[in-house]
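First comes the structure, then the notes that go with it.
Apart from one protein chain that is not included, each protein chain of the complex appears where it belongs.
A and B are the chain letters, set down in written order, and residue numbers restart from 1 in every chain.
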Amino acid sequence: MSLLEILAKRLIIGVATLLFVSVLVFAGTEILPGDVAHAILGQGATPELVAQIRDRLGLNDPLHVRYFVWLTNFVQGELGTSLANGADIIVEIERRGRNTAILAVTTAVIAVPLAVTLGLVAATRPGGIIDRIITSISLALISFPDFLVAVVLVTVFAIKLQWLPAIASIRPSYEFADWVRVLILPVTALSFTILAHMVRMTRSAVLSVLSSPAIEMAILKGVPRRRLLLRHALPNAFGPIINVVALNLAYLISGVVVIETLFNFPGLGRFMVEAVTNRDVPIVQACAMIFCSIYVLLNMAADILSIIANPRVRYKK
Amino acid sequence: MTPEATGWRASLRDAISDLTPGAAICVLFLIFVAVVGLFASWIAPYDEGTILTNESFLPASSEMWLGSDYLGRDVLSRLIFGVRVTLFLAVIITMLSFTAGVGFGFAAAAFGGNVDMIVSRFNDAMLSFPALMLALIVINALGSSFAVLIITIAFIDMTRVFRVARALAVNIMVLDYVEAAVVRGEGKSWIIWHEVLPNTLTPLAAEFGIRFTYAILFVSALSFLGLGVQPPQSDLGVMVRENMQSILYGEYTAIYPALGIAAIAISMNVFVDWMLQRSSAKLPDEI
Partner (left out) sequence: MPEPLLRIRNMDVTVRDKKGSEHKIVEDISFEVQPGEVIALIGESGSGKTTISLACMGYSRPGCYLTRGSVHLGDESVLEKSLSDLQKLRGQGITYVAQSAAASFNGAMKIGDQVTEIPVITGSMSKHQAQAKATELYKALELPNPEEIGSRYPHQVSGGQLQRLMAAMAMISDPKLLILDEPTTALDVTTQIEVLHSFKKLIHDNKMAAIYVTHDLSLVAQIADHILVLKDGKMVEYGATKQIISDPQHDYTKALMAAAHVMPEEIHAPLTITSRQPLLRVENVTAGYGPRRDVIALRDIDLTIEAGETVGVIGESGSGKTTLGRVISGLMRPSSGAVYLDGNQLKPTVAERPREELRQIQFAFQMADVALNPRQRLGKILSRPMRFYRGLSHREANREVARLLERVDLPTEFINRFPPELSGGQRQRVNLARALAAEPKLIICDEITSALDTIVAEQILDLLESLQDELGISYMFITHDIATVSKISERIAVMRHGRIVQQGPVNEVLTPPCHEYTQLLLNSVPEMRTDWLEGAVVERRELIRALDGISK
């Protein structure tokens, strides 16, 4: 297969996965018991009212028709209205989505390079003192529940020292400096969890490259250490590292949900948790689709990058 | 290698003598936690639900070793009962996910061909969901109860176990000793039981530990979000949620259960790490 064919295949799989995700989100939110009409009406559901609402929402149409209507609407950005307060969901999603994006991207920008560097440093001298410190701290950190680091950070920096706010509410008037103040604690807490996973996986990916005969050969050739790591080891570890990063975005997503709730941060994660608590189906659907699609797309991007980075695929025999 | 390494008793003795101090402490702690969970009602000084005082977040005292919670209940007693619920859920979830994941994984590897392809594709598709999203969707539809939590998380975990078990088995299925059994005319079930399983026990045991930790963290996270264990039941995650305000008063009530979760998880991870290093086994998941 040529490079283009492989990439095309990966793209098709990506699109198919997205469709599968949408089917499951739809099925999970609409087919399972807990009918929307009942959810809207709550205690005051009489059979007539239920029938009326079902009709208005199109719930009496066949399933596949409802699915396609829903999917087309979703793609066009028509996400419906909240069952709880009738507000247009898209408006809220745009506002909160931006906040979450700022939180997640800031965390990724800080955590990913840091994790890859730490993983590399640990892998270059396995068993050395730095490696042992990094691996044992990261082993402890992956065992921490997402909220532990956050709770400790808040206790120390917000309550005891009173340097930073314990609640991360956002006001429209916020300047850059306000954003920084508000984000420091959530970003730090979020970074810790994904950092730990990423450091461990990067380390083992780089270690397996470093123990290859090709690296031994480069040592025996007299390649200086810096060049050995940067020119010989790193290009071969590139593919695995990209996959490590993509895999850890799953932790970032669940971390975002927990951290937003803990800090009362007005983002998509908290929005979704509240919607699940209130059984606000259209919001859950929209948020789940957004989170899942981003995850699928990022994984696909990672795969494509590592395919392109592999010379065995790039240059055929 | 000892020339007369025979029997599980000898292997157990070997394993214990190989324990590093760190791993030994962790094993002892896990045993301690298990005992506390099992005998919670005998060990706990008070009933978990009784309101003992009108004052929230009392500091530690000789009557209440870890103080009182937001309703004035004894934190230590609730912690002990919380450990019981958390452990109970994690154990059930992990056992379920293992039985199903290993079963399907080995079967997929042994049968190969279309069976393997269909099961693996479905599994891959499930893995393309962030785990928390899957759980939130189900809980949104069904509400939260022990049964929903157990089945949902066990299912999510199963997809991970499947991948590991299948990869382990596939690596073994191509080895000559399996081929020798195939050419002898042995059936699939004999091959799985006698050729594949004995050679995957160590990595599977390690994976069991990892999944167990994961289940604890997952249940706790859901409970913390208010979507896991529902009052009046409570686990460690619920306790963190309930007592979050304590932090604002400068008390540590919410930190105790969080530390409890972390301690159990760390112990398990250290133990797993030791086990993998000792046997030089590798999990296929490790990239």
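One rule holds in what follows: contacts are C-beta pairs under 8 Å (C-beta built on N, C-alpha and C of every residue); 3 or more make two chains touch, one makes a residue touch a chain.
What you are looking at is a predicted structure, and each value in this text was computed from that prediction instead of being measured.
Q: Just to verify: which one of A:Ile90, A:Val223 or A:Leu247 makes contact with the chain not shown?
A: Going through A:Ile90, A:Val223 or A:Leu247 one by one, A:Val223 is the residue touching the chain not shown.
Q: List the residues of subunit A that touch the chain left out of this view.
A: 211-214, 216-225, 227, 231-232, 235-236, 238, 311-312, 315-317
Q: Spell out the interface residues on subunit B facing the chain that's missing from view.
A: 1, 3-6, 18, 175-177, 179-180, 182-186, 194-195, 198-199, 277
Following the convention adopted for this analysis, only the chains that are shown with their structure count from here on.
Q: Cα centroid separation between subunit A and subunit B, in whole Å?
A: The separation of the two C-alpha centroids amounts to 23 Å.
Q: Okay, in this complex, where on subunit B does subunit A touch?
A: Within the complex, subunit B contacts subunit A at residues 125, 128-133, 136-143, 213, 217, 220-221, 224-227, 237, 240, 244, 247-248, 250, 252, 254-255, 258-259, 261-262, 265-266, 268-270, 273, 286-287.
Q: In the complex, go through subunit A and note every residue touching subunit B.
A: The contact residues of subunit A facing subunit B are 17, 20-21, 24-25, 28-29, 32-34, 139-140, 142-148, 151-152, 154-155, 159-160, 166, 201, 204-205, 240, 243-244, 250, 253-254, 257-258, 261-262, 272-273, 275-277, 279, 281, 284, 288, 291-292, 295-296, 299.
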